[in-house]
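Here it is, the structure in full.
A single protein chain has been omitted; all remaining protein chains appear in their positions.
Letters A and B mark the chains as written, and numbering starts fresh at 1 in each.
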């Protein structure tokens, strides 16, 4: 079966570790791999420009000895003649290329592409949704620098609201058993839905955190500590002021995602900035400083010379880890033999597309997209879009066979098969589809 | 002598068949050809974007083990500094690349490029003129799916007025001895000049056709049957309602070429659309459904799953046939040893450029282009532009040695050497160049 990388969740921990080991091998002799993918071709389909990401993938493919097809500005070409993403993927994957690297402005685009492609699709960023190879690269850097991920203390600083990179990284850190210290730019805290997923999937409960030992960097911020450890273990460390940050393994800075700011969020305040003097904090003595790049001013240039600054190395390591990914997905190397159990998704049987995200691929390209959903919880019923992962918004849940509907909390819903669930925003919508209130 | 592919007419039937056999071999083992063009380079010079076509050629070159130079948006670069196409071709073909793949917005651009290039030039589309590798790919698909082209019944449906793909395909089908059923979108019938060429070169006479067996798809359309068979054979099939369509080998759908519509043609009516239910027509039982792609809505997405739908395979087969073409033109494979006899062309000796096409390369780039013409008929005299193939418009024909002029029908013109022919739009023009009416 063709494997894709749409979300970092598509890889099990064992598979990620296997990629790390392969990347280690490639990094040790980058020129020695030039026959690994000879005769194979990667296509970069970029519907929005991202030169750095594109070059990183293309470098990886060339280092493996493969060929590269580049469409750096797709939106100005075939798309203008009205071609759907599903058709483009079927043509390019049908004979032009052996793997597709896709960047798209709509959330869920990579999932759609994977549904239609017979060759592996790698998500190189789909709107504000996922960018799994950035996460893979970040994790790989921790692996190289620290030798492990479990139990590390990782500070995430800056815009924690809009940075998809940070959200994916946080889920993955939790999955690997690392501890997270959130130090947000005020007003750009980690969103509630991210915290909920951390809690529900990984049992992580947020604690107030005392980050005075970080010095000026943390400032007035409401910091938070997220740990997959058992609560009783934490009671050893916490008091009224919250869990106290001691020693940091990695400080991960992010830029303000101004392109995603809503009007009024125009960085009214000065954005967080890591300066040389901040690096003197005792808590950072052994910390590596990471950044997904590009940076603007959130890391002062005099920090670059500090040996703890690894952000340029971090970017460079994007090549061997992408080499490992490409080689593995194209079945030129073993390692993807323990896939994670993926949540089932179901087509929307009745009514409108329930996804509330106007930038979801299910809305921006309705041709070839049948809306689908994933059930996140049965009691109360909660679900999200199978493409963009946005939580569905509804007030009532029906059953497509009994044609009756309930409040999401109703116990009776537990007996409804998930593929029979129907979501209504109000009673009127339910009525229009001839559903009746469940007898109580 | 360097061979180019400017028009599908540049290849003889034997040469096309040789390309098919080479493509079959390449398709059977696409990764096995990776040394065929090692050390050779193809340059994609695209003066208008066409990602699909570009990627298909580049994939073919990479699969042959060659290198690729990409200029996906030429018009925004050197052209902006005022460089002529002739100069660009001489530089790129002079040492940068071993074959040039050219896409240009002006009709005749590829012919001009071939005139100046010492390496093979492949026309990847010149305005509304020719796109010979699309035709080659279409023919190759018939060869693969049907094992032959001669005698097939091929339905051409949709915009038959503006689609250059369909015109070239029709000429080639006639040349191979296939029969064509035209099922145009009303108002977008096959143009008169295409029918004339089919008649004059291949002896094809259009018959009215009864396409009721195609079902709703044909609708109210005035269908036409074009066959290179002898008329007396046809009388077996035809009655008052016209030749009756029975069994279709291939149904070739085309999209509306809205970018070429004149104002007022804005698809006022609903465009033809192939739906799943249309596929139930008995006449289509063994038909393959083809489309040059990209499609918009002219094939419903539920037709995709029908095993007779081969349009994605059709696109994929563009790679091996282009591999065959590239390998052969670069002389890495035999097969181009029986060139067709090409019509002679002559420079315009007197007066203005007689080509009436404002988008002809002879008008859009007058530097380095001496207008030339090809004589299509001597009695009456008819001629077309040697670059864009547009028929010349004139009312009088002169002889550049006698300095006299005649009506095009004049018998005396038969004795004038073709390179001495001069075309005048009216008597005033003839007079201005000091030509006198022929004595009668």
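Assume a residue touches a chain if its C-beta (ideal position, glycine included) is under 8 Å from a C-beta of that chain, and two chains touch if they have at least 3 such contacts.
What you are looking at is a predicted structure, and each value in this text was computed from that prediction instead of being measured.
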item	value
Residue in contact with the excluded chain [from B:83, B:222 or B:331]	B:83
Which of B:64, B:97, B:274 or B:350 contacts the chain that the document leaves out	B:97
Touch criterion as defined above, residue of A:63, A:161 or A:406 at the omitted chain	A:63
Positions on chain B contacted by the hidden chain, ascending	38-41, 43, 67-74, 76-78, 80-83, 86-88, 90-92, 94-97, 367-368
Touch list for chain A against the chain that is not drawn	30-32, 34, 49-52, 55-56, 58-59, 62-63, 65, 68, 70, 72, 255, 259, 293-296, 301, 312-313, 315-320
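Note that only the chains that are shown with their structure count from here on.
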item	value
Separation of mean Cα positions, chain B and chain A [Å, integer]	47
